[in-house]
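Only a single protein chain was left out; the remaining protein chains are all shown in position.
Moving on to chain A:
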Amino acid sequence: MSRHDAGKPEQAAREAWLGEQARKPRRRRVVLADSTKSRGKALRTIIELEEQTSVGEKLVRDLIKQQLKSAFGLAFAVLIGMCLLPITFYLFPQIGDLKILGIPIPWLVLGLAPFPILYGVGWVFRRKAERHERDFVNMVDR
């Protein structure tokens, strides 16, 4: 029952998890092959990815870079947008006196506007990320 004993199957589980990745997902591969005539080529690219040949590694690095760029770009835009608001309100207190339909503008800016904007940014990211992934699959599946 000691932690030591518990550690062993743990290590085995990790090895199983890592070791099988090159051989495991047969079923999905057949689905992929259905859509293309050159099945051998697609399989070879996937094996290249798994075995991390220089080509495979380059492909994955490029995908990660793309995804990271869109994620960080959007995150910084949102974070900077959010961080600009308090300092603006602090430096220009007269904004608090402006009103639309009797409701002060800051209440609208903070109480209503952020939610659709956040959803919109999320929607843009989902589209970008899925497009990158589709491009990657198409490239592998050439």
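Quick notes on this structure:
What we mean here is this: contacts are C-beta pairs under 8 Å (C-beta built on N, C-alpha and C of every residue); 3 or more make two chains touch, one makes a residue touch a chain; residues count from 1.
Going forward, contacts and distances are computed from a predicted model.
Per UniProt, the protein behind the absent chain is "Sodium:solute symporter family protein"; the candidates were "Cytochrome c oxidase subunit 1", "Na+/H+ antiporter subunit A", "Sodium:solute symporter family protein" or "Sulfate ABC transporter permease subunit CysW".
Where chain A meets the chain that is not shown, the touching residues are 1, 6-7, 9-14, 16-18, 20-29, 31-32, 46, 49-50, 52, 56-57, 60, 63-64, 67-68, 71-72, 74-75, 78-79, 82-83, 86-87, 89-90, 93, 95-97, 104, 106-107, 110-112, 114-116, 118-119, 121-123, 125-126, 129-130, 133-134, 136-137, 140.
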